[in-house]
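Only one protein chain is missing from this complex, and each of the others stays in its spot.
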Amino acid sequence: MKNAVGREIPDSLLVNGKEVYQGKQYMDGKYIQKAAPCTRRYEKPQESKIVATLADALRHCGARSGMTFSFHHHLRDGDFVVNMVMKAAIEELGLDNLTIAATSLGSAHDPIADYIEQGKVVGIQTSGIRGRMGEVVSAGKLKTPAIIRSHGGRPRAIEAGEVHIDIAFVAAPTSDCVGNCRGIGGKSNCGSLGYAMTDAKYADHVVVVTDCLVDFPNLPASVEAIDVDAVVVVDSIGNPKKIASAAARISQNPRDLMMAENVAKVIASTPYFKDGFSFQTGVGGPSLAANLFLEKYMDERNIKMGWAIGGICGPMVELLKKGKVGKVIDVQDFDLDAVNSINRTPGHYEMSASQYANPANKGAFVNKLDFVVLAALEIDTGFNVNVLTGSDGVLRGAPGGHPDTAAGSKVCIIVTPLTRGRMATVCEKVVTVTTPGDCVDVLVTDYGIAVNPLRPDLIACLDKAGIPHVTIESLKEKAYSLVGRPDDLEWEDKVVAVLEARDGTILDVVRKIKPLEL
Amino acid sequence: MEILKSASAGTLESSDCLVTVEPGSGVSLELSSSVMNQYGRQIKATVLETLQRLGVENAAVTVVDKGALDCTLKARVECAVFRSCDASASNIPWGGAVR
Partner (left out) sequence: MIKRPKPERFRLRRTMMFMNAQKPGLIKDAYIYGCDSIMLDLEDAVAENQKDAARFSLYHALTTIDYGSTEVIVRINGLDTPHWQEDIRVCVAGGADGIRIAKCESAQDVHTVEAAVEAAEKEFGVEVGRTLLMAALESPKGILNAYEICAASQRMFGVAISGGDFRKCMQTTFQRDGVDMLAARGQMLIAARAAGIQCFDTVFTNLDDEEGFRAEVLQNKAMGFDGKSLINPKQIRFVHEVFAPTEKEIRQAEKIVRAFEEQSKAGVGVFTVDGKMIDVAFIPGARRTLRLAKACGMYEGDLV
């Protein structure tokens, strides 16, 4: 069945009430029955929940084959915990048929690709997938299609019981002996633990893995002891160098700066750019650099940003410290400046993934967002964005909060160079739709700006400000004139991944790519 | 043109390609590309057309492509071929066989 973004969704996936994507806010006003976990009572006072090894923790939680384990990705590419846990489960306990439900997976998790090939891991649910895992899943080696959800779609699915977490693993930079966890204070500081919060509340069992045991009580706790079954102390939960970069520096690339300046110009031309406005930006080159130019316009008009959300890094913390933004609310931290600021700098708070982006709760932060600036691997003439699959059709990206912020915000700006190497970023049809075009408002490239025709109000704003803009079709034609029109990718029938829209409908599927034979 | 010896041109930087030509019988092409699925056929066609224009009938050609545009592919193939004949430094037929 074809969905609202023109993608053919196999009927075999439309079971158990699954529907195809129907357009944004389709589910508005509907009721959901929340799922409840089945958790163990610990009435008898315990001095400590520390167990010696991960294998002991798994046994304590009744781990068995066929279970779903959840993980969060605050340790980013420095994470050791996913690999340690899966190794213990598969190699020490001999489990198989396991499903990994992670908030994101990256090249740090390359060893899991082996477990997929061996058939020990049979399901993957994640926001991002990269490296070898992306390759083996794309090659059709995972037994069931991977399910890709946004950061807001994941807590929605958990609350609705579409994902039932048997054991949630919390990678905690610090914990006390009963499992009160914080993201700061240890040697693997990561700041916010926002993505782990929903998991801990909805999992049957919760295991905290830490490399820094601190005195009880470890407060304010991001994940609370009341939800924790066991605590395991290991030598190291991650490689600090890869957890947070020293400081996210604003790009000096002239192309990035040119685009960033145009992003700021577009923002400043809209009526939403007024004192107290709200903002989120990515950490990619041109997205982050938009901060710099936005600050100039804020100074010029003598206005301040009310609040900013997102994955946070230094330049935003800097604005907070200068008093140019009122509050920063944070689900993840990308650099040490942000890590060292959360819950310390007045006005810098932590939030859960559900608070951030869940479309099915009673109002996430994204719903009050004025502007979001996002990157894209590809964007097509229907303004549909792909941030998941490469131009070769292989999984190597992450929707993350992209679809959530795009849907919630008043102005969603995509900033990307027109081409990358020989790849046309602006194209006729994206490989995979990860953010539907009805949520995307403006495209800023190094060759010009295009506004979604669904937003005549924004077109009028740009015209009034004298900002030149063109059609997205003309940008696509320009891209193809530079790099040549690409051949269509060739696919096999087998679906290797299902792309769920944030509301739980099916937005797209990724099939197994047919390698080109010359 | 006759390929007299092994020669190469280009780099493995992004947007470039490394082309190597060696003596061979008939034209054989070994191609790898970072944009294989979308542009593999076009790259192959460009390389073979360029060789044909240069009158190369016997060569073993290896192209490692890192997303080069057509104009770069042509330039690298031509340079490698002229280098293999020690003829790359002067009197290039600009606008003739090279176009």
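Going by the order they are written in, the chains are A and B; count residues from 1 in each one.
One rule holds in what follows: a residue touches a chain if its C-beta (ideal position, glycine included) is under 8 Å from a C-beta of that chain, and two chains touch if they have at least 3 such contacts.
Note that the structure is predicted; figures quoted are calculated from it, not measured.
Q: Pick out the residues on chain A that sit against the missing chain.
A: So the residues of chain A touching the unseen chain are 252, 254-255, 257-258, 421, 446-447, 481-482.
Q: Which parts of chain B are in contact with the chain that was left out?
A: 9-10, 13-16, 68-72, 74-76, 78-79, 82-83, 88-92, 94-95, 98-99
The rule is simple: only the chains that are shown with their structure count from here on.
Q: Please name which positions on chain A make contact with chain B in the complex.
A: 391-393, 420-423, 482-484, 486-487, 489-490, 513, 515-516, 518
Q: For chain B, which residues are in contact with chain A within the complex?
A: 14-15, 31, 34-42, 44, 66-70
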